[in-house]
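Yeah, one chain of the complex is gone here, protein chain that is, but the others are all in their spots.
Note that the chains are named A and B in the order they appear, and that numbering of residues resets to 1 at the start of each chain.
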Amino acid sequence: MSFLEIKDIRKKIGSNEILKGINIELEKGGFLVLVGPSGCGKSTLLNAIAGLLPPSSGDIVIDGQVVTDLHPSKRDIAMVFQSYALYPNMTVEENIAFALEMRGVEKAQREAEVKKVAKTLQIEHLLKRRPSQLSGGQRQRVAMGRALVRQPRVFLFDEPLSNLDAKLRVEVRAEIKALHQNTHATIVYVTHDQIEAMTLATKIVVLKEGQVQQVGTPAEIYNRPANLFVADFMGSPAMNMLKGKVSGGGIALFGNDGIKVAMPPSVTANLPDGKEVILGLRPEAITDSGLVDPKVVSVAQIEADVTMVEPTGSDTFVTGRIDGASFTARTRADLHVAPGQKFAFSFNLDKAVVFDPQTTQRID
Amino acid sequence: MSAGNETVSAGQANAARYFIYAALIVLAVVYLLPLYVMLSTSLKSLDEIRGGDMLALPKAPSISAWVKAWGEACIGVSCVGIKGYFWNSIKMVIPAVLISTLLGALNGYVLTKWRFPGHKIIFGMMLFACFIPFQAVLIPMARLLGLMGLSNSTTGLVMVHVIYGLGFTTLFFRNYYEAFPDELVKAAMIDGAGFFRIFWRILLPTSGPIIVVTIIYQFTNIWNDFLFGVSFAGGEASPMTVALNNLVSSSTGVKEYNVDMAAAIFAALPTLFVYVVAGRYFVRGLMAGAVKG
Partner (left out) sequence: MTTIEPAPVIAPQRQSRGFADGLRDALPKIVLAPSFAVILVFVYGFILWTVYLSFTTSRILPVYKWGGFDAYYRLWGQPNWYVAMQNLAIFGVLYIGICIAIGLFLAILMDQRIRAEGVLRPIFLYPMALSFVVTGTAWKWFLNPGLGLEHTMQNLGWTSFKFDWLVNPNMAIYTVVIAGVWQASGFVMAMFLAGLRGIDGEIVKAAQIDGASTVAIYRRIIIPLLRPVFLSAFIVLAHMAIKSYDLVIALTGGGPGNATELPSTFMYSYTFTRNQMNVGSASAVMMLMGITAIIVPYLYSELRERKQ
């Protein structure tokens, strides 16, 4: 039984349809991440769940109660905003207590609740300060405290990490994850950052132009992207998209019949010979031969020109080129290879995903 | 941005700087001269004014002209000085400023945080109202004040100034609240605060600067107004500016320039005081009213 249901939500602003019938379900205690590029409608959807922007049609159901027409304050939700939205004229303590005050909670109890939350988030020493006296990370924590103190049915996060610097972002990300694991709160989280989505979610929804592209666990989204958009959007560097043609149980790559990779029959069985396909292969599935997992069933060795080498410290990304088509490989850091050389890459085809270039959908 | 060009030779640069300072000082003297002449004239005796030099310092400074302007000078037929008119202006300016500022704040709040279809047109119409020549509403207003029995009354002037100040106060607060993050209002809504609670608890406490700017702007404008005063409030109810003009342009009796100047200084004091105390906000207010939209 799902705790949060989003039923055929549509939103039109003027003639512009921003949400085109969204259906999502989330179980109690789940961590749902809405991810997508700018303008995909993810923030609009979050605002609809919060009640800040009424949908044109469709329903939001929380714990069996239709809340679509309820005022935001009556939905029993809490929200952490991108800018944190801390009231600048109030101290941290007053900020956290404000929602309780609005609900008529008595002062003594308010103070006790604030203390408890401050302790959980380790911000007790900041309670008397004003938001302007806090660092970005501290503000973020106060914003979470303001949400936590309410003990709402659903927490909403609107890109809460986008205003933090890279190092802090990783730290706070881990804190949010720990918070979820400890409190078993039900969370809906919006981000454009696919790494955040992967690390935090129990369930990811990829959105594009107001439509759900795929719903799944992080592993499903990453390993079995439903279409070219999801494949390209999730993962960095992006998945390699290699043009190919079905040919006798395998796929001829790079427009060159000379380079043919054998594919598991499950992939090619239903495809006629000569059918054009796109072979999706993550960079970590293309490596130097020394890194290939011995359990892998089908591996292809393909020689290519090296055009660029990008060491990152932990790995080295190598760009290879065959017949005008480029791909990125993730090799071990101490690989000795230089642009201009030829190099034999190992393609781990167990990880390959095949897409139909016409429909852009994955072929199973 | 400051353009000091380091590539110019030192001699040239020095000459340029001498020129700059010289020009600025000469201009500053020119700008100060009328004020100086007003002050020194007000401290001179009539004989000294007639016989002496306008620019000369008073030989025997005396505040008798000030005393006379305040309590004895003849405006029209009554010779009780300008003090009554000074208080008229005070009684007019304080309620008019407070009411128009409060309404402007509420309007700005609605027009930025509680938008509804048509809010742009409404704001546009209020904005245009700032710029109309008041001559275009003078006759109807005079008629209406007459019908309401508010002709020649401070209450009537307060009403007029509130009405024709609303456009500006709304503009100031709208522009200020436009930059106020919507997320704070959304957060307060989720926290359970309503329309007025959000205004009093979240927006108003952070509106200090714009409140000061608006009050100064309104205060200077209303205090300095002449047209409404002379059109709607003659005689006893005249504001300070009208009384000053009556005093200065009256052609009966001996022309007492020192008293005229003292009265002018009284008329200028409140706004000059505001300018000296809160000059920074004063400038910001003028600019806010100037760089519209």
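Just so it is clear, contacts are C-beta pairs under 8 Å (C-beta built on N, C-alpha and C of every residue); 3 or more make two chains touch, one makes a residue touch a chain.
Just so we're clear, the structure is a prediction, and the values are computed from it rather than from any experiment.
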{"item": "Given A:71, A:125, A:184 or A:342, the one touching the chain that is not displayed", "value": "A:71"}
{"item": "Touching residues on subunit B - with respect to the absent chain", "value": "1-8, 17, 20-21, 23-24, 27-28, 31-35, 37-38, 41, 49-50, 53-55, 103, 106-107, 110-111, 113-116, 120, 122, 124-129, 131-141, 143, 163-164, 166-167, 170, 182, 185-186, 189, 194-196, 220, 223-227, 230-231, 241, 244-245, 248-249, 257, 260-261, 264, 267-268, 271-272, 274-276, 279, 282-283, 286-287, 290-293"}
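Throughout what follows, only the chains that are shown with their structure count from here on.
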{"item": "Contact footprint of subunit A on subunit B as seen in their complex", "value": "181, 183-184, 186-193, 197, 201-202, 205-206"}
{"item": "List of subunit A residues in touch with subunit B within their complex", "value": "47, 50-52, 71-73, 77-79, 81-83, 85-89, 98-99, 102-103, 146"}
